[in-house]
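Only one protein chain is missing; all other protein chains are in place.
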Amino acid sequence: MTTVLEPPTPDVLATTPVEDAGLMRRPTEPQGVWSWITTVDHKRIGILYGVTAFIFFLAGGIEALLLRLQLAKPNGTVLGAEAYNEVFTMHGTTMVFLVVMPLSAAFFNYMMPLQIGARDVAFPRLNAFSYWAFLFGGLFLYSSFLLGGAPDGGWFGYAPNTSIVFSPGHGIDFWVYGLQILGIASTVSAVNFIVTMLNMRAPGMTLMRMPIFSWMTLISSFLILFAMPVITVALFLLSFDRNFGANFFNPAAGGDPVLWQHLFWIFGHPEVYILILPAMGMVSEVLPVFSRKPLFGYPVMVFSGIAIGFMGWGVWVHHMFAVGLGPVAVSAFSLSTMFIAVPTGVKIFNWIATTWKGSLKLTTPMLFAMGFIAMFTIGGLSGVTHAVSPHDRQQTDTYYVVAHFHYVLFGGALFGIMAGIYYWWPKVFGTMLDERLGKLNFWTWFVGFNLAFGPMHLLGLQGMPRRIYTYDESLGLDFWNMVSTVGAFTIAFSVLVFMYNIWRSHKRKVKAPADPWDARTLEWSIPSPPPHYNFAEIPTVHALDEFWHRKYTEDDDGRPVRVADPQGGEGGDDDPDHDDEHHDDEGHGIHMPSPSYYPLVAAFGLPVMAYGMVYGRSSGQSYVVVVLGAVILLAGLFAWAMEPSAEPEEHDHEMIEAHSGEEPVLVAAGGPAALEDGGQESGEKGGQPAGGASEDPTDGGGGGPAPEGSGP
Amino acid sequence: MARAGRLRVLWTTAAAGLLLVACGNQELPQNTLDPEGPVARKLDNLIDPVFVVAGLVFVLVQGLVLYSALRFRRRSDDEAPRQVHGNAKLELGWTVAPALILLVVSVATVGTIADINRRAEGADVVNVNVIGHQWWWEFEYPGRGVVTANELHIPAGRPVALKLTSEDVIHSFWPPKLAGKLDVIPGRENFMTVEADEPGTYFGQCAEFCGLSHADMGLRVVAHTSGDFDEWVRTNAAPAERPNEGEAGEGAALFRQKGCASCHTVNGYSAGELGPDLTHLQQRKVFAGAAFELNEQNLRVWLRDPPEEKPGSLMPNLELSEDEITKLIAYLETLK
Amino acid sequence: MTQPTLEGVDHPAEDEEAQVEHGAHPTEAKYIKVALVLAVLTAVEIALSYTGFPEAATNGALLILAAVKFIMVAAYFMHLKFDNKLLRRLFITGFVLAASVYVGYLLTLGVFLP
Partner (left out) sequence: MATKEKSLAHEEPVTPAPEHHHATNTGLSNEKLAMWAFLGSECLLFGALISTYFLYRGRSVSGPTPEDVYDIPYTSVSSFVLLMSSLTMVLALAAIQRGDYRRLRIWLLATALLGASFIAGQVYEFTSFIREGLTIKTNLFGSSFFVLTGFHGVHVTLGIVMLLSLWNLSLRGSLTQDRSEVVEIAGLYWHFVDVVWIVIFTVVYLVK
């Protein structure tokens, strides 16, 4: 890695001590590739997450299409057994860890701080680190295709099939270390979001005034926080078996393969709620807006979310009903599983009640949200039939399960996320997506989805096991398999429509107003797209649905009445650009964290270590590479710790001296002024004393970003 | 309206499909909703009413969503619906109602769990040890001196107690029309009961992903009348006769020379452990995890290159000449 | 800095919090006392493991002693006793969750059962 790409202005050179901030001079470019690579802005990181995850979605989707092609007819010949096993393993792993989780993370990143009225997350650089770790983890995993074979043990990698005796290749190693990297990424970001939500809400925003999507983010983050270490240990045990000859899953030495299943599913079940809760949050935002009614029973929605989060920890054995754990355990977990339907049902009915007697505008996001209710319910109901454990002895490991989880994952999580994408697109990109194409997108999506996965219920009950690369005509399964394949390609068409819609909106640039949907939460009170610093002035919150209450009051009959002079939207109501300059003025004073290389550097150490571990197994010398990776990681972390965030600690003489020449430049670089006028930099410098954070009047409100200090 | 129309098409398709399932015809040999033994029937008797409950909830929710979408469409931009923030009574109602429904379901569930976990006992119970291998099944009849592969022979109308263990990875034993599946786990012993109402051949398959040829790890359960079963046992307990001359005799010699004997047991001739017992190979209709029908042609193809025919198969390609194969097959055909 | 009180947030009152931070911190003498108790408990533990009491009783006592030590370190050295309640909840949630899921799976594998 070199130092900076663009030559700094002489002025900057003169005042910036060379040796500060460790190895590299601080990045300053406000735009262009490097500004994205070094960004610590939660909004940009959110976009990076979204784009990356979408690309992985295409990869996972193409894998799905391959699976469906192979299965379209009996005795298919598109993929061999080996390729098929690799493809379904990568499909499941991709969709879960590289698509739905990071897509949710994209919204956590982008929307949550806006919803709670914060300027950024608690640890902006850590946030960038999470993203890079996620990206590298995904690339690492996919590099296995080029390096001798992808993992082929299924997305839950049951031992001992994944032990070295039965999977001597490197595929499983890639899977193990890839997931470890992704686990680090998720855990770190979960901590970040939790702290952000607990600590950085705008003044007046009590927890029970927090928008429901942020609530679901919070619960999801807690689930990640507590679930990830479990799979971390499981993966470590497996890698000790594989790399160092330990016996954890070696039956010959007395090891019990069921241990793996327990650890995996103790993680795995909370994981499925990690996947669904954010989508539920998005749907809960969309329905009220397009029904012109508040969310029905907000407190109950919050508490049922918490209840799902808690109960989700007590049901994991439902993935192990065929293991033979004895009637007591099976009964206990059958019942605990069934009763998760109760808090989930509450949500379903409250959503319907939200739309009931509302004024429904069936825009694309609304269609996806209502589709979510309908389709997720189907998946939930098949879940309950699984929970009836005696019959699950017939259903488990068949396409009936595959149907169940696609109805909750695709019919649930992805429908919800699509609702979220259509809903928030104008806010994020400042342009509107086309509604007609959106509706086409929805209907092909909806029909294709049901064609693809509806028949799988039948296939499963008719005795089609999952994870088979081929099946014989004698089983009588051809018709519905063909239907399912047709459905999969219908979805592919729908995805193309979606991509076309994006491309078109990018070309047409139909400017989005600040509040195109007449929405309820704070992110709609600022311009679209939001300025770098989010809120020129941190809002003070008086109620749930704060923004709505700035626009409307209720008359005696409980009907909304528009307030004559809405003081709410900074962005003005329907005029997207009237405020731009005004904001730039205000933006000058706002002190945002500066970009940094180090999260990227530190995260880069992870895949290096991982490659070392993979190849260390076959040649001991490769463990040197692990050390190299660790050095990169530690060096990155060290430089990071030494580099102040934009706001240096007020009382740290050394640092202030070292950076006094640089900091103001950074403020300008980060601030919107620099976007338009690079020459402002020197002018800025004088006006902004180093460590001016405490003097900044707009800072220090409850929602101001706390200094990052020497965080991890 | 378009939505309603399209939905109707979908639901009718689904309903037609369900009907097809319910009829459970001969063409679906692994249909779980068409049990042909008491164990599978217990599961089916439990799931049928649960499907009905689920169906009702399904209709209710879809109905409400559709109704709401159609009835409450915005007609003018000035509409100002009443701002209802919640309703404690209603919410309590739809918390309690599902809980009550589930209470009923759970009582039935626990009852059935207790029921199917009882081990079969009594004089007429047949015991069989099921051993899972990558990617074939081994069946041992303790006390009867019979070992066979991929085809489980049982007497109809009598409970058969299976003890399941695995030699390598986790498999799952699943004859859908006779019983639900139970995992076959190395280092553990699992017990299940199967029983067939009538004589006949029942399909089954390994249901836990177990590596490359998981898809080719099928099985058959062959139920006989009691008399036929005893006859079958008698035949299969006897050692194989060893041909000394002709092609078969040469084949028997090749069986040793080519190393077949080191992997395959032929009672009275060889004692290999790695592959299926071939003593009475010809008693079976299928081989190699029920992936192939047993006939000369298939055996020939198999012996040419097993891993080619069945990915990953642990029986190696022994580079046999056609002539050797012919002789080996001649020998294998004497294993009756 | 004027800031509206954040009702509903667990610990809004800054003054109270400030007091907690600076007033109620244990003194060094207290720390040393706690450490002494911890040392004694450890000695008892080790002694216990050498006595010939019935195994179940010894094990029970050992686990209780470990729990006491655990709680003392958490309460005093980690200030959970004095600090913001939110932190206690966070940690206890993690701990209880861990204890229940792991004991749960050990139970299904028959570990604590005769």
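Before moving on, here are some points about what is shown:
A, B and C are the chain letters, set down in written order, and residue numbers restart from 1 in every chain.
The working rule: a contact is a pair of C-beta atoms (placed from the backbone, for glycine too) under 8 Å apart; a residue touches a chain by one contact, two chains touch by 3 or more.
Just so we're clear, the structure is a prediction, and the values are computed from it rather than from any experiment.
In the full assembly, the chain not pictured is in contact with A, C, by the touch criterion defined above.
Note on the undisplayed chain: of the listed residues A:L198, A:V328 or A:L437, the one touching it is A:L198.
Listed residues A:Y110, A:F123, A:F339 or A:Y533: the one in touch with the omitted chain is A:F123.
Of the listed residues A:L263, A:L360 or A:A419, the one in contact with the hidden chain in the full complex is A:L263.
Mapped onto subunit A, the footprint of the missing chain covers residues 122-123, 187, 190-192, 194-195, 198-201, 225-230, 232-234, 236-237, 240-241, 244-248, 252-256, 259, 263, 266, 649-655, 694, 700-702, 704, 706-712.
Although one chain is not displayed, subunit C still touches it through residues 1, 6, 9-12, 14, 17-18, 21, 25, 27-28, 31-32, 34-35, 38-39, 42, 45-46, 48-50, 55, 58-59, 62-63, 65-66, 69-70, 73-74, 76-79, 84, 86-87, 90-91, 93-95, 97-99, 101-103, 105-106, 109, 111.
We adopt the following convention: only the chains that are shown with their structure count from here on.
Subunit A and subunit B have Cα centroids separated by 39 Å. Centroid to centroid, with C-alpha atoms defining each point, subunit A and subunit C lie 34 Å apart.
Rounded to a whole number, the gap between the C-alpha centres of subunit B and subunit C is 51 angstrom.
Residues of subunit C in contact with at least two other chains: none. Residue numbers of subunit A whose C-beta contacts span two or more other chains: 256, 258, 326. In the complex of the two chains, the subunit B residues touching subunit A come out as 6, 10, 13-14, 17-18, 20-21, 27-33, 40, 42-44, 46-47, 50-51, 54, 57-58, 61-62, 64-65, 68-69, 72-74, 79-87, 90-91, 94-95, 98-99, 102, 105-106, 109-110, 112-114, 116-117, 134, 168-170, 172, 174, 176, 179-183, 185-188, 190-191, 203, 205-216, 311-312. Subunit A meets subunit B in the complex at residues 80-82, 85, 153-154, 158, 160-161, 165-167, 251-252, 254-258, 291-294, 296-300, 322-324, 326-327, 330-331, 334-335, 338-339, 341-343, 345-346, 348-350, 352-353, 355-362, 370, 373-374, 377-378, 381-382, 384-385, 387-398, 443, 447, 450, 454-455, 458, 461-471, 474-477, 480, 554, 557-561.
Put simply, subunit A touches subunit C in their complex at residues 198, 201, 203-209, 222, 226, 230, 256, 258-259, 262-263, 266, 313-314, 316-317, 325-326, 329, 540, 700-702.
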